[in-house]
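What you see is the complex with one protein chain gone and the rest in place.
Chain naming follows the written order as A, B and C, and within any one chain the residues start at number 1.
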Amino acid sequence: MIRLAVIGAGLMGADHARIIAEELPGAALQVVCDRDATRAKAVAEAWGTEAASDPEAVIARKDVDAVIVASPDFTHAPLSMACIRAGKKVLCEKPLSQSPLECRDVMEAEESSGGRQVMLGFMRRFDQAYVEMKAALDQGRLGRALMMHNFHRNVATPAADFTGAMAITNSAPHEFDVVRHVLGCEYTAISAFQPRRSDALVAPVVMVLETSSGQLVNIEINNNAAYGYDVRAELVGEAGSIAMNQLAYTSADHAMAQARAYEADWRGRYAEAYRRQNRAFLSFVATGVFPASGSSSWDGYAAAVVAEAGVRALKTGQRQPITMIAKPEFYK
Amino acid sequence: MIRLAVIGAGLMGADHARIIAEELPGAALQVVCDRDATRAKAVAEAWGTEAASDPEAVIARKDVDAVIVASPDFTHAPLSMACIRAGKKVLCEKPLSQSPLECRDVMEAEESSGGRQVMLGFMRRFDQAYVEMKAALDQGRLGRALMMHNFHRNVATPAADFTGAMAITNSAPHEFDVVRHVLGCEYTAISAFQPRRSDALVAPVVMVLETSSGQLVNIEINNNAAYGYDVRAELVGEAGSIAMNQLAYTSADHAMAQARAYEADWRGRYAEAYRRQNRAFLSFVATGVFPASGSSSWDGYAAAVVAEAGVRALKTGQRQPITMIAKPEFYK
Amino acid sequence: MIRLAVIGAGLMGADHARIIAEELPGAALQVVCDRDATRAKAVAEAWGTEAASDPEAVIARKDVDAVIVASPDFTHAPLSMACIRAGKKVLCEKPLSQSPLECRDVMEAEESSGGRQVMLGFMRRFDQAYVEMKAALDQGRLGRALMMHNFHRNVATPAADFTGAMAITNSAPHEFDVVRHVLGCEYTAISAFQPRRSDALVAPVVMVLETSSGQLVNIEINNNAAYGYDVRAELVGEAGSIAMNQLAYTSADHAMAQARAYEADWRGRYAEAYRRQNRAFLSFVATGVFPASGSSSWDGYAAAVVAEAGVRALKTGQRQPITMIAKPEFYK
Partner (left out) sequence: MIRLAVIGAGLMGADHARIIAEELPGAALQVVCDRDATRAKAVAEAWGTEAASDPEAVIARKDVDAVIVASPDFTHAPLSMACIRAGKKVLCEKPLSQSPLECRDVMEAEESSGGRQVMLGFMRRFDQAYVEMKAALDQGRLGRALMMHNFHRNVATPAADFTGAMAITNSAPHEFDVVRHVLGCEYTAISAFQPRRSDALVAPVVMVLETSSGQLVNIEINNNAAYGYDVRAELVGEAGSIAMNQLAYTSADHAMAQARAYEADWRGRYAEAYRRQNRAFLSFVATGVFPASGSSSWDGYAAAVVAEAGVRALKTGQRQPITMIAKPEFYK
């Protein structure tokens, strides 16, 4: 039985606690930690476990084998570093950091520790739709990849003061990462565009990325799409194309229309992906072998570099080159 | 230019007049005839042609080359007979007659006239979906046919006193005919079932038909489906299956759902089928060659025999055999 | 931790062992039992647990809290009885028995034991599509239910000597049960039909069932559908309709067609339903409260009665009444 600590008891941390308790045999939810003790307690009690409020202390506990970090974004890198220092494997929610430099600090700490310690929560790599897209490509059924078209739509932004830059740094990294994973290459340039809304809400951001293999990647981040939570993707190859379907179990015929419901957020759509990801993390903890589809510190660095260039592209209205350090041997 | 008379200026007659005027080069709408002179005049004026009220006189006119009969059902056979006597080809709306005997009278008159004169308005044979189903079967892509599932749903019945028997005699013949056409065989037995509604409206009728080649044909006639006009069909073979899609040009994402609109009646869905059918009728008039996919007096007789047995099956609650005369050489 | 024994190490038993080990926190796979010791050992070793070959002894073990029965059909009732005698809750794969009388024996034993002990593996009740259909009905969005159309298609029969009667007794019970569950009523009559195949394979069986509330239920069981594993269902109400969608994560555009893959069997399609069902069983074991959507011995009896009448309907070619004993207070 692997004893896990969940750090952060917000929406995502609570969901990780639930996944461990309800869907992850072989794992025990040892402790739930949040700076806000009330929040920690509420989640801990729901699953009959212990609450705590000091993450560093929790990471150090002898009865904690591994850690899931789902606390606020700015704590991700420091807490991952603490896990590395404690010699404990960590599943850290994305982003590792919005600063490429801070990501490199984590990479260096990890490399110095002598082995892989950090897995990032880019769960889409485990989603069946992307798995099928990658398989179609790898098996040669589409010919060589030419383009990916990606659409990320939320009902509404979490906060009213959400900006286009935040669409790039907070929402787009899921797209940046999964596309890199499916295509197996890095980005070399990014352009960003934004239409105007008639109200005060943040408008969609449309990005065109170029890759080292000569592909184009189009990404729409529409955080105020209003009509539903809706993620779409299409991979276009030289010989054919593969696209994600809208998933709904039923269609209703009523009042002169046939309708399929959208969900309000990502939890239903990616429930299976989280399950698979967290099972892969358990296996990582148990065996020390980094999961084949897992996202590493290097992938966190890549996402940060792209997001940073994307923000620059949006602000300047100019196509921006994307420059990354050479991939360390350690991450190959 | 083939000069056509349209007899009957109701919904269907008016649509035939429109098709001739707007979509059928090579045909002239010579006269529109209805016992109700006002109705005839309204349709005739819409297309700048002449109105009349005596169908027999219209059929006899020298400046009328061929006739489309879209008057009330009970007049179909007598008016078709009048056309045969006048030596004029007729496109007669279904049913030819609800009486198999009266259909046989038409068949005999037609045969005595020495050549084919009567084409029936079972336009679904010209609908692309059924054309593709028949082609898939004939080309062997499905293996041998095993079953057809057919669903016929209207928003509401035209009249409040519509009965289950009328569902079988008025709505089901389209299904009876097109299935015979696609499968290329005759029916040997029919069973009929009806659920109970909680209100005074006519409940759906579900029929199971057996064919001479050992297939099963399931037909649901749901005249008060409420949600939209919706016709569905699936042909199941030993090696695969083919089904009609719901046709809609667009889907709308709104208010937490993705919706496709249904139409209120059949006119949009079968516009192309009517166009093709009426073009085939023109060609029949011009060349004397009966169209390959056309529905003949024999097909009208077959529909009448099945409907009669279906009503018996519904009333008795017993499976009824379907017995037809041998197919005359003339119709082979 | 609830310690479970799995009895039967065939396809279904092996899957239950996997579900416990990989997806069911709170449960321990204590022992895997099969008359065929080699088979038991293979499954037990895969999950690092113990193998056994005597089911009665396994049921009696003190370190077994509850039992999952997935052995051959004829053993279901006797082993469930053994569980009842041992005071252990059992999740028994369907059918409870093909004999209504034997089902009644189980019901009596259960009632005598003073509390609910038996849950049946009709997992479709936990499938999201049926959950949505039932919710739409219960919330009044469809108006009163009129009909259900159900299609059950397998790629091929497990054995070459599969018969139409076996389609009714082995495959159809899933449909019989889930429809009763969704509609909330009992069957009163059944008719059965069968088309002819051109080869030696078993032909589809088409059934029309009538319910105590006046609904019609149409069921096609097509065990040699060839093209894929495909289950469909539609619930038609007086005000609208709801249908199960074909679920596929992706669509591929290739070679002049857009294609969605079918699966080869039910395990992918119903993975989530099994997970939910087995979690509900654990909760039943832990709390003693029978799950709201669970299938009981009574439901097993109902399925047996319907199947028996269905076989009679198929053999006689006559509509058969369905007569059940009054529902015992114990099962209400």
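Here is the rule we use: a residue touches a chain if its C-beta (ideal position, glycine included) is under 8 Å from a C-beta of that chain, and two chains touch if they have at least 3 such contacts.
All figures in this text were calculated on a predicted structure; none of them were measured in a lab.
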Sole contact to the chain not displayed, among B:D36, B:E132 or B:D199: B:E132
Sole residue of B:R141, B:R196 or B:K327 that reaches the chain not shown, by the stated touch rule: B:R141
Interface with the unshown chain - residue positions in chain B: 20-25, 27, 127-129, 132-133, 136, 141-142, 239-245, 247-255, 260, 272, 275, 279
Touch residues of chain C, complete complex, unshown partner: 155, 227-228, 230, 246, 253-262, 264
Contacts of chain A with the absent chain, listed as residue ranges: 143-144, 146-147, 149, 191, 193-199, 201, 203-204, 206, 208, 210, 213-216, 218, 220, 222, 224-227, 236, 238-241, 317, 319
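One rule holds for everything that comes next: only the chains that are shown with their structure count from here on.
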Numbering shared by both copies at the chain C-chain A contact, with half separating same from different: same
Chain nearest the overall Cα centroid: C
Euclidean distance of C-alpha centroids - chain A vs chain B, Å: 57
Euclidean distance of C-alpha centroids - chain B vs chain C, Å: 43
Centre-to-centre distance between chain C and chain A (centres being mean Cα positions), rounded to whole Å: 37
Shared interface positions of chain C, touching two or more other chains: 239-241
